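Contents: one structure, followed by commentary.
Yeah, one chain of the complex is gone here, protein chain that is, but the others are all in their spots.
For clarity, chains are labelled A, B and C in written order, and residue numbers in each chain start from 1.
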Amino acid sequence: MAIRLGPNQYGKAENRVVRVYRDTPRHELRDLNVSTSLRGRFEDAHVSGDQKDVLPTDTQKNTAFAFAKERGVGAIEDYALALGRHFVNVSPAIQGARVEVEEYPWERIGDHSFVRSGGGVRTTVVEVGDEGATVVSGIKDLVVMNTTDSEFRGFLRDEYTTLEDSYDRILATSLVATWEYADVEADWDTLFASIKRICLERFAGIHSLALQQTLYGMGKAVLEAHDEVRHISFKAPNKHHFLVDLSPFGVENNGEVFIAADRPYGLIEASVVRD
Amino acid sequence: MAIRLGPNQYGKAENRVVRVYRDTPRHELRDLNVSTSLRGRFEDAHVSGDQKDVLPTDTQKNTAFAFAKERGVGAIEDYALALGRHFVNVSPAIQGARVEVEEYPWERIGDHSFVRSGGGVRTTVVEVGDEGATVVSGIKDLVVMNTTDSEFRGFLRDEYTTLEDSYDRILATSLVATWEYADVEADWDTLFASIKRICLERFAGIHSLALQQTLYGMGKAVLEAHDEVRHISFKAPNKHHFLVDLSPFGVENNGEVFIAADRPYGLIEASVVRD
Amino acid sequence: MAIRLGPNQYGKAENRVVRVYRDTPRHELRDLNVSTSLRGRFEDAHVSGDQKDVLPTDTQKNTAFAFAKERGVGAIEDYALALGRHFVNVSPAIQGARVEVEEYPWERIGDHSFVRSGGGVRTTVVEVGDEGATVVSGIKDLVVMNTTDSEFRGFLRDEYTTLEDSYDRILATSLVATWEYADVEADWDTLFASIKRICLERFAGIHSLALQQTLYGMGKAVLEAHDEVRHISFKAPNKHHFLVDLSPFGVENNGEVFIAADRPYGLIEASVVRD
Partner (left out) sequence: MAIRLGPNQYGKAENRVVRVYRDTPRHELRDLNVSTSLRGRFEDAHVSGDQKDVLPTDTQKNTAFAFAKERGVGAIEDYALALGRHFVNVSPAIQGARVEVEEYPWERIGDHSFVRSGGGVRTTVVEVGDEGATVVSGIKDLVVMNTTDSEFRGFLRDEYTTLEDSYDRILATSLVATWEYADVEADWDTLFASIKRICLERFAGIHSLALQQTLYGMGKAVLEAHDEVRHISFKAPNKHHFLVDLSPFGVENNGEVFIAADRPYGLIEASVVRD
């Protein structure tokens, strides 16, 4: 039974590309973290050490920065598609490119002054190959909390179950959502804003019987509103907020004082798809 | 020459106290990280292991949570003062208490729904001792950037200097500011909002010849506006954004494409005081 | 086109299970980070909020701790298999379990005293389902460096390539290796020690023409030595160490002074398989 190279890819991770538009006194800013990787016929590089087909990760880095100027950075999806399409055309040995981009949010405080804001980091992962391209965009680090309208009860019990039914608890998570677009051309910025808005609106609006139900409701609402989205996935740590027992001190605690725990945490992953 | 115990303190760090006010359908939220520590006559605990004067860190934790309900959490300065004053009254052996509080910002998205926002974490450090109390409040993780109006030139040169004068660069930092209040009673929330606003306004408004100058300008403006502030200190990493050389690709880069570097970073520390 | 639940799983992540064996004065210690997740028929939990088929993540946590005592913690693979097999038997709705375990290394400094050591964190991921079980073990955070015998040259060049051939550079990485075992019973501890030893020996022994070649050589050696391993995968950040230009100070730098960079970094992923 022979031993051989299996799946492989390589690239440059976490290029911190900052693009300033300064054509007018009112500057614009796009602050990105760009990772690229290539797949293809790289057996020689691995087996004999011959690098003739390997476009250096340093070149990938250069390209990410050069494109920020040459092609510009509008929506991160367009920037990533441009990069990915470029790479697969460099050499026949390169058969696929994956470009990941994170965009950090900034709020304007002056014509050329900004403060980092919260509300999550926008993401996209673009894959370009022989069959065309796919665009999976998303948001991460979107930390949200409901202080009521969350229950968890009627669950399966076995001999290791000690949890009691809860009729009113805090529901908090640091949401990661990713969705695949049906097409490679779209009004990306508008779609992102709308999907984020729907997720927040549903998170706030659903009376939750479980984090699973909240995620499903969010995903369903996104798919109903946007035919442009093929499917959506969520990864949501259940950031536990435990009610603190204040009875030893003669004090009632009706959902008012909680300890936010770090680990362990629930981890709920769910996707919503079209049939 | 005898060997003996020197300065010492002990406490419970990073109690994640979350306080919900739910008296009306529109909930309020205060999300805190509370650390307490005590100073006093604790020789026996160290030398012979006798713990009779040691209030357990577990008790300090309990107190932090109980006070969130019993005394409530308004401005973090008042909450910290209440905790500190309590601890020094528990026992004559306890001679001083230090209470540190961080408050994480949340933005409302519904009556009982919130999303974590940016714009920095509010802080306070309260010391209570025989001589009374001091309140040093501040803000941290306030990430700001100017995309122009920043220079650095005319500096001292020696045989290891290779840096060239810069007439237009990015200035970015993750600001930590701390200021001591002159009194232990004040309208803390209003003062915090005003000081933060002044810092942002000055950061955006000063044409900077060095990060040092920007910090001094911010501090001066705060002291001029607020007699309530004794002095103010800044700790500001110079988050370097290096202009990327695109000339090998025949592309000009007039302050448009930067690489954000991680390490090393400049670290500028300055305080502004009253004479 | 209907909207429905897609792939999903849920569980409790990062249970920090510490197991002490104290049957003799010479204690033994196993220090674990355990994450479990379940797959199955959980449509109701998502769509209607009915939790009747959901074994709480809290119960999963309890089970992880209880098993540490009831079944004990020997090799992490056996512990993970026991947990996974238990979960799929709790209810017909639970169709698959995934158990991830990390084990932190400690070095003995006394009969009941230990110091955390380096040399990587041992890992395993066990999947139990209808078809039986799979065991994918590995090591992570194994930080290694060669100070010579590493080249990178003769690579593909395009218009964005500025990198020059290197005939002698530092090669450093924080290795993540994962390998699938052919069976679910084995002498896990011995195999782990041998595979780790082979990886380190090959890393040190191979004159590297690229990190890809080093990874392939390590994987090939593991597969040749161990029929018990089906295939092995590596994820290796190329932790760049850039030679510092000291010529402005009249000093030569023949591979003696480097700056260790954080980001961006090369990221090389490769697997070695059997045909």
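Note that in this section a residue touches a chain if its C-beta (ideal position, glycine included) is under 8 Å from a C-beta of that chain, and two chains touch if they have at least 3 such contacts.
None of the values given here were measured: they were computed from a predicted structure.
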item: Contacts of the hidden chain among displayed chains; value: A, B, C
item: Of C:V47, C:V184, C:L200 or C:A225, the one touching the omitted chain in the full complex; value: C:L200
item: Hidden partner chain, residues of chain B it touches; value: 1-16, 35, 37, 42, 45-59, 61-63, 66, 90-91, 93, 152-158, 160-163, 208-210, 212-213, 215-216, 220, 223-224, 231, 233, 237-238, 263-275
item: Chain A residues that touch the omitted chain in the full complex; value: 159-160, 162, 248-249, 262-263
item: Absent chain, residues of chain C that touch it; value: 15-22, 27, 29, 31, 62, 65-66, 68-70, 105-107, 109-110, 112-119, 142-149, 170, 200-201, 203-205, 241, 244, 246, 248-249, 251, 253-262
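One rule holds in what follows: only the chains that are shown with their structure count from here on.
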item: Label of the chain whose CA centroid is most distant from the centroid of chain C; value: B
item: Rotation in the CA alignment of chain A with chain B, degrees, nearest 5; value: 180
item: Whole-Å gap between the CA centroids of chain A and chain C; value: 23
item: Centroid distance [mean C-alpha coordinates] between chain B and chain A, Å; value: 30
item: Approximate Å spacing (C-alpha centroids) for the pair chain B, chain C; value: 37
item: Interface hub residues of chain C, defined as touching at least two other chains; value: 160, 162, 263
